[in-house]
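All protein chains but one are shown in place.
Moving on, here comes chain A:
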Amino acid sequence: MTDEHTPVTESDLHAFVDGRLDDERRRQVELFLKDHPEEAAEVQLWQAQARDLKAAFSGYARFGENDHTLLRPTTQSGPPASFWRKTGLLAASLILFLSGAAAGVYADRFYAGKPPVATASALESLPGQSKTAFLVYASEKRHPVEVGADDQAHLITWLGKRLNYKLVAPDLRSEGFSLVGGRLLPVNGKAGAMLMYQDAGGERLTVLLGRNPHSTETSFRFETSGSIETFYWIDGEIGYAVTGEVTRAKLQAIAEECYRQFES
């Protein structure tokens, strides 16, 4: 039995998130949360998490084209269907392993987590977002960009309009990098832009632009993550981040070139 004097436990908070409390207890937990902002914040986080998880997987609750063949009554003769499937998978994964070495290099960084050094709001993680965009798209073989450099005028108009900013694609040929193209990306929860460049050896770097919630200015800063360097700054309403797997000196030269051309 519970009444308003029964202490609210952590299990109650989970049951609150999961809709497992009866009406009376739910009201008691709601009252408790009004007086306990820390717990309320955590509960909100868990609720958002639950929404995201449900949304992420609900689309998979469907029949597959071959479901009925999976469920054919099993026979006693011959190897099970899984034998052939697994033999094929083994071959496929070997090919993937051999051909995916480059992707694997990026993947390692993905999983090499860093301990949090400071808490900051999601709105301030421009270099983190830039690094993730680089990791996701620089290793992408088929669709690294949405609009290619062969349609540069359209690319710049389109992204500039979405970003509400007079965008230019910096010319980095003096640094040995030419434009591959760009794509629209969420940055700080709003429309942002990513430009991708590539040198003659196929080495890529990305330039991320996002709207800054407050008009501020920063000095230029570096963030290093393994061998990936990110150089970033905020100038007024736009935040910029340049990420690449090149030396810091090289990236700085590129970032300065970007800065010079964005400013002009």
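Annotations
The working rule: a residue touches a chain if its C-beta (ideal position, glycine included) is under 8 Å from a C-beta of that chain, and two chains touch if they have at least 3 such contacts; residues count from 1.
Definition applied: contacts and distances are computed from a predicted model.
You can't see one chain of this complex, but its UniProt record names it "RNA polymerase sigma factor", from the set "ABC transporter permease", "RNA polymerase sigma factor", "Membrane protein" or "Xanthine dehydrogenase family protein". Check A:7, A:37, A:59 or A:202 against the missing chain and you find that the one touching it is A:59. For chain A, the list of residues touching the undisplayed chain reads 10-11, 14-15, 18, 20, 42, 45-46, 49-50, 52-64, 67-68, 70-74, 80-82, 85, 89, 93, 96-97, 100, 103-104, 106-107, 110-111, 113-114, 116-122, 124-129, 132-133, 136, 139-142, 185-186, 216-219, 221, 223, 232, 234, 239.
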